[in-house]
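The other protein chains are all here in position, but one chain of the complex has been omitted.
To keep things simple, chains are lettered A, B and C as they appear, and every chain counts its residues starting from 1.
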Amino acid sequence: MVATQEYKVIGTRPIRHDGLDKVTGRAIYGADVKLPDMLYGFVLRSPHAHARIRSIDTSAAEAMPGVVAVMTANDMPEAADELVDLGEGAINFSHASDHIMAMSKAKFKGHPVAAVAATSTNVAREAVAAIKVDWEVLKSAVTVDEALAPDAPVILDGWVGDDLGEKSTKPNVGSHFRHEFGDIEKGFADSTTIIEHRYDLAMVHQGYIEPHNGTAIWDQEDRVRLWTSTQGAFTVRTQLAGILQLDESRIKVTPTEIGGGFGGKIPIYVEPLAAILSKKSGGKPVRILMDRPEVFEATGPTPGGWVSVRLGVKDRKIIAGDADIRFDAGGFPGSPVGAAAMCVFSCYDIENTRIDGWDIIVNKPKTAAYRAPGSTHVAYAIECIIDEICEELDLDPIQFRLDNASKEGTRRGDGPIFPRIGNIETLEAARDSAHWNAPLDKNPGNGNVRGRGIANGYWFNVGLKSSVNLSVNTDGTVMLIEGSTDIGGTRASIAMQAAEVLGIRAEDIIPTVVDTDSVGYTDVTGGSRTTYATGFAAYKAAQNLIDELTARAATIWDIPEDEVVFEDGKFSSKSDPELSMTFKEIAGKLNETGGPVSSTGAVDLENAGGGFAVHICDLEIDPETGKTDVIRYTAVQDVGKAIHPSYVEGQMQGGAVQGIGWALNEEYFMSDDGQMVNSSYLDYRMPTSLDLPEIETVIVEVPNPIHPFGVRGVGEPPIVPPVAAIANAINDALGIRLREAPMNPGRILEALKEKNG
Amino acid sequence: MVDKVHVKTTINGQEYEFLVEPYMSLLETLRDVLNLTGTKEGCNDGNCGACTVEMNGRIVDSCCVLGAEVNGGTINTIEGMATAEGLHPLQQAFLEEAALQCGICTPGFLISAKSLLEREPDADEHRIRYWLAGNLCRCTGYDKIIKAVQKTQATA
Amino acid sequence: MHPFDYVAATSIAEVNSILAQHGNRARPLVGGTDLLVQLRGGRFDLDAVVDIKGVPEANVLELNGALKMGSAVPLAVMYEDQAVRDAYPGLIDCAELIGGIQIQSRASMAANLCNSTPSGDTICPMIVHSAQVNITGANGDRTVAVEDFCTGPGRNVLEDGEWVLDIVFPAPASGFGAAYERFIPRNEMDIAVAGAASSVTLDGSGKITDALVALASVGPTPVFVTAITDLLVGKEPTEENFVAAGKIAYDAVSPISDMRGTIEQRRHLSGVLTRRTLTKATERAKAG
Partner (left out) sequence: MARVFIPFALRKMTGGATDVQIAGATLREVIDNLEEMFPGIKERLVQDDRIKVGMEAVVGEQPTREGLRAKVAEDAEVHFIPHIAGG
């Protein structure tokens, strides 16, 4: 299904407004911020996964030439022990403060314990090395099962988690919740085919190329200015205010260009440390840049853990589904297990369901969002089990999914009813795609074998708050001021929506992302919300601008306002066809007719129905080595309406490739004592250009009924199906079911050996 | 303490003369001493290519070169890629093909791709992917980057 | 990082003098792709690095029957030389797969050897080419066979003050062929899970007169499996014989399990890659 509405700007592919700065090296990212008299910070981090701090001796560091300030957790203000809404997610400031710098105990390797500001990075590093910490190393638990074992260490002192409404008796349970609808026991009793398996996944990282950074000034009037690359300047402001115990109005956050985030640049890490070091330095600016091992070891990856799913089928219908999802949250509670539970059965219409979710505290870095957080994990389990059912019952994998597909009116596993969604249309587009209909030569003759896999995936489309200001220039262009940081072309996709309303070219809008003092509150660039929600704010601002200009046209022509209409980019009089002005013409008359015209659009949107992505993957595997190459890949997705199709395709391709890396090689490889031993790009093994084929895209457009242009979120769904699609392709090629990710060559070899004896 | 080293070099066609700590990388030198911040740091250990520059006619990871090493040499960075006449065709193709999302890896990719096309204007897709394997991109899945290079070849 | 001095040497004597002055607190700098990363990571401290890229003798790339390759010659310079490509395809195999182009622009075979990691991709190919390492220093010169150079992970026969000036590869005999293949889960930018280099020399009748196999990443040093030589000399270059050679390789290696692979996986790969590289080396030997 394709949207039929005709647009002039939407659906075209203009060059993005920030493109020139980014291809010439002029764009200023966080690490490029350089202020007069700036100091350079560096952080001392725990070398242990779990260890109590007996004492810290900073005297040698303080005595070093070039060192200006040294801090420990004693310099952190005491923060409130309560959950606070961050728009996207929530935060406990006491935990956050302890996370930013460990008060009494390091809960993961890389947990900050002290920091230094000095006249050069090298001096700061040397000074950090001179700080002596007396550690009492404690037993660590780095997996869900270890942390739930009877002899597990207590990781978060004093924490008591909620276990189905009761206080948990296990120390490392962050929470345990359940959704249950229908009659699950009867559902399985009535089923003629039941398949159940557990799928394990390793912790993985978003892998953005730009390390975290923060440059801060905390001046003598207790005003904090911060420059940082973040997905949401306002969310940073809220976090900083809670951690530094300052009013939000005393904090100004300037978002720089951002070198990738994928959810990982919503939380803050070094930013409060830079601010406190600045205060201790008498208000000098302090810049802290993470290095790559710090990014891996001490920012917010997505959890590892396991997902166990049982499905019951009768007459080609899934009638019962039971899921147990256990995620490692890291050193503090708060993994995305809630969202995982809401996604696990979302592609299907199942009458009887039960979903258990466990958030488990472990001695690993505190997890953060990563592109459709939690949904990839559960898709790995359910989409592989669906594939097994199809194999066992000899059913077509797309037709079976269509026969059981969720649609408008289907009850999700967590209760609510789906509004208009494009699951069926997406599956049909996959079924009809060139890729699905192309034959695959399973034995290409070089000793390798090939296989094809398919999987579906769902992710929400968060709404939330966005603000946009517009002002008209007398040359007919429009300044667009927004608070959404632009990670992948959203200046363009937002400007295009305003341009569509105003009847001008996308190039005639000049979008600027500004600091928290200069625009209304705007939630993060995340949750697949920016083109949807900030685009909606731009739409509203543009409508308001038209209202203002309509009034101005009436003034100019001296006719009543309701006589003026705006159509096809022109203001005209209903009664006098001679009276007509283009947008540009009226803009040129503003100065002599009352002065500038500007407008504002602010929204706080409901979530949209969400998006579905179906991926088809062909692999070629060397059965002697387990080496796996993706040789053809197609991503099909319902995007509602593609505002800028190139960047929609880019999201689909990029998400697919992150998922491919997750499926095949990426993982936090942990040593027995809880150390991540592969904290470099070299050994973390993200895909390179040579590891991939072209990523074909099929855009499906089932308009979102609550957005003026039908936009749905695009960024997150494409990372959901790849892990399962690859697992299914491996099975198609080799007849082995790999139930642990990454499905790397070593695991493939082991499984083949087991199969062949 | 060690003494700073005196370096004379040509960067983007301009003569530069400066002092630098002998242990400072070329990447730090470009960014912190010379304020040429278009060259980016992603890993600082030669595995992401975000800091790629052309040094004496070959692409290198500037994090794995000392600033002192470029004395008497020739460096080309992203800041020198566009001229008064306009953008380099690769820069234009990256814009038209949407070959960047966050843009942090873009300078490195452009420098690498330029070096490839100067040496092998007819490189096929596999060769392009091989040549660019030292540059990581986490946003695009590489598809549009490869297409932008191919488009540049086609319009050359 | 401990601050260190940088010296751009222009003569062998200058390198010798600085290395002699600092003992183990100074090292030669070539590509920097290992050394600078190790210094930054705090693996060890130095007071000085000596850039040998300005020493003319370290930049020699001379093909006169035998190949003499200075220790500062970047991989890219080596593999872009058509005569070298034609004569030593087994060396090109490894040179073109190390790192990315950026690394190949700087890294040299000799420096890879001096880094002496068991996974060093150039070391095994050099062994099966019977390469000789010319070592120099204030106390004089000496020559060591590549297979005798590495003594442990990151350790080698170089004494304080010594450095590698060049490496000499004998002229390929008639009927000689060599190949290197490594296994990595990706297609570039990885460290070998296991690697195998093989060379085969065939006589006029097609029988094997010499066969050398060395394996990477499967022991504390590159593993030179002379038992395979003993097995294959005098035999036909058949699939069956190469499978048997693979079995010897499987047993000869002593790998560890780590983030890059397991013991069993590495043993298995040693066998597979031995067979494959022997096959490829034979094809090259036959092609002349």
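Everything that follows uses one rule, which is that a residue touches a chain if its C-beta (ideal position, glycine included) is under 8 Å from a C-beta of that chain, and two chains touch if they have at least 3 such contacts.
Note that the coordinates shown come from a computational prediction; the quantities given were computed from them, not determined experimentally.
Seen in the complete assembly, the chain not on display touches A.
Considering the whole complex, the residue from A:Phe262, A:Phe345 or A:Tyr458 that touches the absent chain is A:Phe262. Interface note: of A:Ala63, A:Leu164 or A:Val565, the residue touching the hidden chain in the full complex is A:Leu164. Checked against the hidden chain, the listed residues A:Ala51, A:Ala372 or A:Ile586 yield one contact partner: A:Ala372. In the complete assembly, the contact with the undisplayed chain comes from A:Pro416, out of A:Gly282, A:Pro416 or A:Gly594.
Although one chain is not displayed, chain A still touches it through residues 83-85, 88-90, 162, 164-165, 177-181, 206, 261-264, 266, 336, 338-339, 341-342, 369-373, 414-419, 459-460, 462-464, 526-529, 604-609, 713, 715-716.
Just so it is clear, only the chains that are shown with their structure count from here on.
With chains as nodes and touching pairs as edges, the resulting graph is complete, every pair of chains being joined. Shared interface positions of chain A, i.e. residues touching 2 or more other chains, are given as 122, 681-682, 688, 690. The set of chain C residues touching two or more other chains comprises 1, 3, 100, 187-189. Across the complex, chain B is touched by residues 13, 15-16, 18-20, 22-29, 31-32, 34, 121-122, 206-211, 257-262, 289, 291-292, 487-489, 644, 646-647, 649-651, 653-658, 680-682, 686, 688-690, 692, 694-695 of chain A. Within the complex formed with chain C, the residues of chain A that make contact are 122, 125-126, 129, 624-629, 664-665, 669, 677-678, 681-683, 685, 687-688, 690-691, 744-746, 749-750. Interface of chain B with chain C (complex): residues 1-3, 5, 21-23, 25, 44-47, 49, 52, 55, 58-61, 63-66, 68-69, 71, 112, 115-116, 130-131, 133-135.
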